[in-house]
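Below you'll find the structure, written out as structure tokens, and then a few comments.
Every protein chain of the complex appears in place save one, which is left out.
Presenting subunit A:
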Amino acid sequence: MPDATPVISVADVQHLAGLARIALEPAEIEHLAGELNQIVDSVKKVQEVATPDVPATSHPIPLVNVLRADVVGEVLTQQQVLSGAPDAADGRFRVPAILGEEQ
């Protein structure tokens, strides 16, 4: 049955928005927290039918080992690679100064 206490708090939404680099107004955060809790509630219904002997799945199709032979195929030309770039220089993407640190 749906739980009374919300699973997703306002602080959670704030945190996730920060990680996702999305600027949200306080009202939007409230609104999203509410919507996300509804989604969680809906998904919770699965728990009612999923017994412990049903293994966790990350994919709807029961396939494994879909692999590719190590054979060189086609690549894009440098021109094609850069064709969608807002800005390029020296055959490379030109991006604004990065604030923060290297990963």
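Here is the rule we go by: a residue touches a chain if its C-beta (ideal position, glycine included) is under 8 Å from a C-beta of that chain, and two chains touch if they have at least 3 such contacts; residues count from 1.
We take it that contacts and distances are computed from a predicted model.
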Which of "Acetolactate synthase small subunit", "Oxidoreductase", "Asp23/Gls24 family envelope stress response protein" or "Aspartyl/glutamyl-tRNA(Asn/Gln) amidotransferase subunit B" matches, in UniProt, the chain that is not displayed: "Aspartyl/glutamyl-tRNA(Asn/Gln) amidotransferase subunit B"
Option touching the unshown chain, where A:P26, A:P52 or A:G91 are the choices: A:G91
Subunit A residues touching the omitted chain (full complex): 15-16, 18-19, 21, 58-59, 61, 63-78, 81-82, 89-98, 100-103
